[in-house]
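Here's a structure for you.
Complex shown without one protein chain; remaining protein chains in place.
Presenting chain A:
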C-alpha cells in the first residue's frame, strides 16, 4: 500500500519547492513542527505505530526533496528518541538488561546474552510515552534554536585580531559567527567570494559592511585562488555533512578547499548537529542538483541558442580538505564525525 502524505507534509513540500521556506534551519524547524503534530495526534497507540508513521512521512519528504537531507535527519532523531523513551519506560516496569549502548559494536557482539535483547517489542502500548516524547522534543527544539548562537560564541577561539578570513556565499551561521568575531576582534579583513550565479555573497558583504572596525572585500569566484595566498583562515557553511566527514556544500566550496590546501590555509566548516547526515557518497545521481540556467546565460541572449548550460548547485568536498568542524557542541575533526553520528542516530534508523 502506498503511504499517503499528511496535509501538513504536502504543504511543507510545496512551500519548500516554491522557495517560500528557505534555509536548512527553517526547514528543520518546520519538519520538527510536523513531527510534533504527529506525536500529539491520537493516530498512534504504540511506539511501533508512531515509528511507522514517522518513517512513512519522512520517506515521502525524502522522495519529494532528495536534496534536503535535514528532513530525514530530524526524523532519525525522533525515531531514536522514541526508542530511548520507550526503553526507559519499559525498564521502569520490568527489569531490563542494560541496553545503554544501542549501537552495534564488537563489544556487544561478544557480550550479548540472547537474540531477543537486540530487538525490543515496540508494539506494546506504553503509558506516558506521549508526554515523555513531547518533553524531550522541547529539548530538541531548544537545541535547534540555540544552535546558531552556540556556534557563534566559539568565534573568539578561532578568529584573532588582524586576521584575514575568506568565506563563500551567504551562510547564516557564518554571518553570525563573523559578526561575533568583528565585535570582539579588531582590524579584521573579511573576503567574501560572491558564489555566482546566485551571488548571495553580495548580501553577506553588505550586511557585514554595516559593522564597524572591519574591512570587507567582495571578490568574484574566479579570484579565490589569487586571494588565497594572503588568507589566514577559510570559514564556510555547508549544506550537509556526510558520514565520512565530507561536505555537500554550495558549488564553489571545492574550489575554495583546494585553493586553501594549496596554500595550507585551515578550512573551518560551521555545521550545526542537525546537518550531520549518515549518508555516504555513493548515489551520484541524487547527490547534485542543477539550478536555473537563466542566471548563467540569459535565455534571450545569442549564445543561449546553441550553448548547453549547466548550473550545478552543490560540490562534494572530501574530508581530507576539511580541518575542523564547528558544531553547536564544539569543534570536531572530520574523522570524528562517525562518532557523532553513532551518538545521534540509532543504527537501525539509518535506512528510513
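In this text, a contact is a pair of C-beta atoms (placed from the backbone, for glycine too) under 8 Å apart; a residue touches a chain by one contact, two chains touch by 3 or more; residues count from 1.
Operating definition for what follows: contacts and distances are computed from a predicted model.
Chosen from "GPI transamidase subunit PIG-U", "N-terminal acetyltransferase B complex subunit MDM20 homolog", "Translation initiation factor eIF2B subunit alpha" or "Exosome complex component RRP45", the protein name that UniProt gives for the omitted chain reads "Translation initiation factor eIF2B subunit alpha". Considering the whole complex, the residue from A:5, A:201 or A:245 that touches the absent chain is A:245. Residue A:335 is the one among A:186, A:298 or A:335 that touches the chain missing from this view. The chain not shown here touches chain A at positions 104-107, 109-115, 243-245, 280, 282-284, 335-339, 347.
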